[in-house]
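Apart from one protein chain that is not included, each protein chain of the complex appears where it belongs.
The letters A and B name the chains in turn, as written, and every chain counts its residues from 1.
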Amino acid sequence: MNENLAKTNSNKTSSNKLASELDSKPGFKVGLFLPCYVNHFYPELGVKSYLFLKKAGYRVFFPPQQTCCGQPMANAGYNRENKKIYEKFFNEFKDYDYIVSPSASCVYHLKKYFFLRDSQMKVKFLAKVHEITDFLINVHGLKKLAKDTLPQNITRIGVHQSCHSLRGLHQAKASEMVQQKPFSNLVFLLNMLNGVKILLPAREDQCCGFGGLFSVDEAEVSHKMGISRLEEHQRNRVDVICSGDVSCLMHLKGIIERKKLTIETKHIMELIA
Amino acid sequence: MSHQHAKLAKTFLAQSKKADWHDKTLWKVRKLRDKVSGEVDEFQELREMASQIKKHTLTHLDEYLLQFERKAQGNGIAVHWARDAREHNEIVHGLLKEKKITQVIKSKSMLTEECELNRYLKERNVNVLDSDLGELIVQLRRETPSHIVMPAIHLNKEQVGEVFLQEKLTEEYSNDPQYLTFRARTYLRDKFLNHEASLTGVNFAIAETGGIVVVTNEGNADLGVNLAKVNIHCMGIEKIIPSFKNLEFFIRLLARSATGQPISVYTSHYHKPRPEQARHIVILDNRRSDRLGEERFYEALKCIRCGACMNTCPVYRNSGGHSYTYPIPGPIGSILAPKMDLKKHRDLPFASSLCGSCTYVCPVKINLHQQLFDWREEIAKSDESFVKKKYLSYFLVKLFSRHFLTKFFFGLLKWLLRVTPKTFLKRNNWGKYREFPKIPQESFAEWYSKNGKNFERET
Partner (left out) sequence: MLSGILKTGKILKEKLNSRDFILENIRKNVKKLGFNNSLPAFQERGDSSLTSKVELEAFKKRLASVHAKVEVLSSLASLNDVLSKNQVNAQKILVDAGGEVEIKGSLKMPAAKRALGEIEWALIHGEMGVEENGAIWVNLDLLTHSALPFITENLIVLLKQKNVVKNMHAAYEGLAAKKSSNGVFIAGPSKTGDIEHNLVVGAHGARSLLVLLY
């Protein structure tokens, strides 16, 4: 997470220009990458993402042999061992114009730790990899939604900005960067929905405590961090917590169900698609 | 995977009210930091400058140390060099012994904690009295600091009141911070006026002028320095900055990042000793120079010990400083510790969700969370690797390299989640606190193989 990386700002004019160019040339080939656990445990997010991209005019494919981005092993200290996984990932996705994924975490991991023997090839390949909100806003130039209403029971939406989307992919202003102007991919997209109230927790971007293996290595601290997020969302009386990362939501939802709370969790694509 | 930090954190969290207070209070400090640093438009530029000055100094450290030594000696300061903690302690002890001094008053210095100087001197019948209020409190309780800027932040005022009564700083129990502070003031003023030697840490050492800068809010360092006959200042080799003018960046950043003050109460610059005084500086290496050769880790030496990474770290806030096995806790401690003793501290780089907030608040832009990640790799490569993590990772690499294995694995996992009794699921570290995700009818891959082609035809 290099804070000097180019900031993805939803209002960048250059990307809007790129987007308008794209609009005139539809039919780009998009390879949809789903985190392994999303494929198996959250298929509806896959369906929503897939259909949304389709409707936006892309030729979308789900390379069936895809497996994993390699993050769990890297975070345990074994990124070097991921060579075969990265080669597989590359082979599955190399022929697409864009590789799009509804996970900031996996995309950030790839951007940062993916490697190939041919480093130039790596750079070219990674340039095609996009987190889905980044793709929709900055590449596609999404301005409004085809369907901009939500079921009646969802009006108050709590935003959970995942750390990897925030400090990894710079998809929102981090609270530490006091001088920066506020922006957020999630809020930008949620604002396209009619009649919703967008609510940030008091500690607007504190980590939920998932952290992959951290959630089991440090179960108590992880749980406490999750509780802290949920309490703030509860105080905001949110109907649903929305995030760009299902991993955070899986952890939060796990606690919600154990505690028998009534908050829903939704990935941003589940709300806007 | 036995994690010492996790175990200690569990104990810390068991006192839930106190733990909540700890989290809330340190978050308040983080917010103060946001507010006060927000008042400076060029704050990010200051961070960048401070980082670059430190980086420059570190790659020219031999020259600047020599310049510092020459200038300090010119000022009448004796300069001593210590390769490790033992030698550091021997030097300090030698200086005191020479003057037959058995009582020394000390202001905050994390370096002397690193060297366990107090214990070393105590064993040689030299009594060290900590004069920073927080450090005095933990010293009276025979504990160590739990935070580098707020050493007693793990305690409540009742506990302070109790130890003050027990150690006879008060005659009757009180938990009033104002009164307790006043009692500590009275108790220590007497010592300041009587002790012959003072010991301080060093915030910055200026190569250009051979002087040191010590920053406090309480004024304890200054009372020590200006009243004692013998001053000993202990510093790590990385405290050097090239010039006096460079302070403009560091002083603007330090207190804003540490406590959310625009500046600390006392920012003191000490050069020549007074005629009746002797001033010594002990420069400690203790493996810092080894770290200089490591591209991924050398920037940890930029640290100016402000503690901002602790205040912002949700893991630190929810586990307390004493759950870290190194004297410096929190993110910075977790990247310093493994270098000192990999075996003892191997779990610390894992005591992080890698959220990255530490890197973002660090006034000298240390890439803290990146180093936490990199230390995990170092540990994985070493003899101290976690066996379970190793086999799990090797297993997963094999698994995810093949699609059919991945599919089989998730199939098995879903089956296991379906058939395992709930009480059993609750026994592992995930299930202890969270439900497992619901198992859907089909995976996305299955849906896609059925429906994907149809949509393909439509477009």
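Following the convention adopted for this analysis, contacts are C-beta pairs under 8 Å (C-beta built on N, C-alpha and C of every residue); 3 or more make two chains touch, one makes a residue touch a chain.
Note that the structure is predicted; figures quoted are calculated from it, not measured.
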item: Contact set of the excluded chain (shown chains only); value: B
item: Touching residue (missing chain; options B:Q44, B:Q103 or B:S289); value: B:S289
item: Touching the absent chain when the full complex is considered, from B:Q52, B:Q103 or B:T144; value: B:Q52
item: Of B:A6, B:A19, B:L61 or B:V126, the residue in touch with the unshown chain; value: B:L61
item: Touch residues of chain B, complete complex, unshown partner; value: 25, 28-29, 40, 42, 45, 48-49, 52-53, 55-56, 58-62, 65-66, 75, 81-83, 87, 90-91, 131-134, 137, 150-153, 155-157, 160, 177-178, 180-182, 185, 188-190, 192-194, 206, 208-211, 217-220, 222-223, 226-227, 237, 242, 244-245, 247-249, 251-252, 259, 261-272, 274, 283, 285, 289-295, 298
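Just so it is clear, only the chains that are shown with their structure count from here on.
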item: Between chain B and chain A, distance of the C-alpha-averaged centres to the nearest whole Å; value: 32
item: Chain A-facing residues of chain B, complex; value: 1, 3, 5-6, 9-10, 13, 19, 23, 27, 34-35, 37-38, 41, 43-44, 312, 314-315, 318-319, 347, 350-357, 359-361, 367, 369-370, 373, 376-381, 385-386, 389-390, 392-394, 396-397, 399-403, 406, 410, 413-414, 428-430, 432-440, 442-449, 452, 455-456, 459
item: Contact set on chain A toward chain B in their complex; value: 1-3, 34, 36-47, 50-51, 54, 59-62, 64-68, 70, 72-82, 84-85, 88, 163, 166-168, 174-179, 203, 206-207, 209-211, 213-226, 228, 250-251, 253-255, 257-258
